[in-house]
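Quick one: this structure, given as structure tokens, is what I'll be asking you about.
A single protein chain has been omitted from the complex, and every remaining protein chain is retained in its original position.
Up next, chain A:
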Amino acid sequence: MTSLIDVDAAMRDMAEKLKLLCAERNIDKPALVGIHTGGVWVARRLQSLLGWDGPVGELDISFYRDDFTRIGLNPKVKASSLPFETEGRDVVLVDDVIMSGRTIRAAMNELFDFGRPASILLVALMDVGGRDLPIQPDVVGASRRLQSNQRVKLLGPDPLAVELREKTGSS
């Protein structure tokens, strides 16, 4: 299968941009947190490229989705796991694809229930536009505009590849 983007090149570019951004903001050893499932894969790859150590936090935002009253509970919900303190810490929040911004809003709400981070940097492998909320990532691997019937899905964890699919439901 051909990936929509060159994930390896995008990841190397993201790692470089993130390193520069952290240096610029005097952020040392931030906590890496990925959003289930693709965001965790991307966060782990970033960690390896940057040579950072420590565990990668995992967030499942199912309990924080704002569409529960329309679609109910995600039947495949997984427990979130943040095996470190986030209170007062700089956090790098990582997702695979950013579109409406609702997932990121939910993830930030959840993060604050674990403690108050000093700052949050947002990293996304792909930005496909279509924002409903004023949320912009600080670091992006690649940007593509999609047609209304299209969506993208990250396949992984090894190798990582982005697949273009026809849209079947709400994201």
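Basically, a residue touches a chain if its C-beta (ideal position, glycine included) is under 8 Å from a C-beta of that chain, and two chains touch if they have at least 3 such contacts; residues count from 1.
Everything that follows uses one rule, which is that contacts and distances are computed from a predicted model.
Candidate names were "Sulfur compound chelating protein SoxZ", "Aspartate carbamoyltransferase catalytic subunit", "NADH-quinone oxidoreductase subunit J" or "Hydrogenase maturation carbamoyl dehydratase HypE", and the UniProt protein name of the unshown chain is "Aspartate carbamoyltransferase catalytic subunit". One of A:8, A:113, A:132 or A:163 touches the chain omitted from the figure, and that residue is A:113.
Which of A:51, A:72 or A:159 touches the hidden chain is settled by the complete complex: it is A:72. By the touch rule set out above, chain A reaches the unshown chain at residues 60, 62-64, 68-73, 75, 77-81, 87, 109-110, 112-115.
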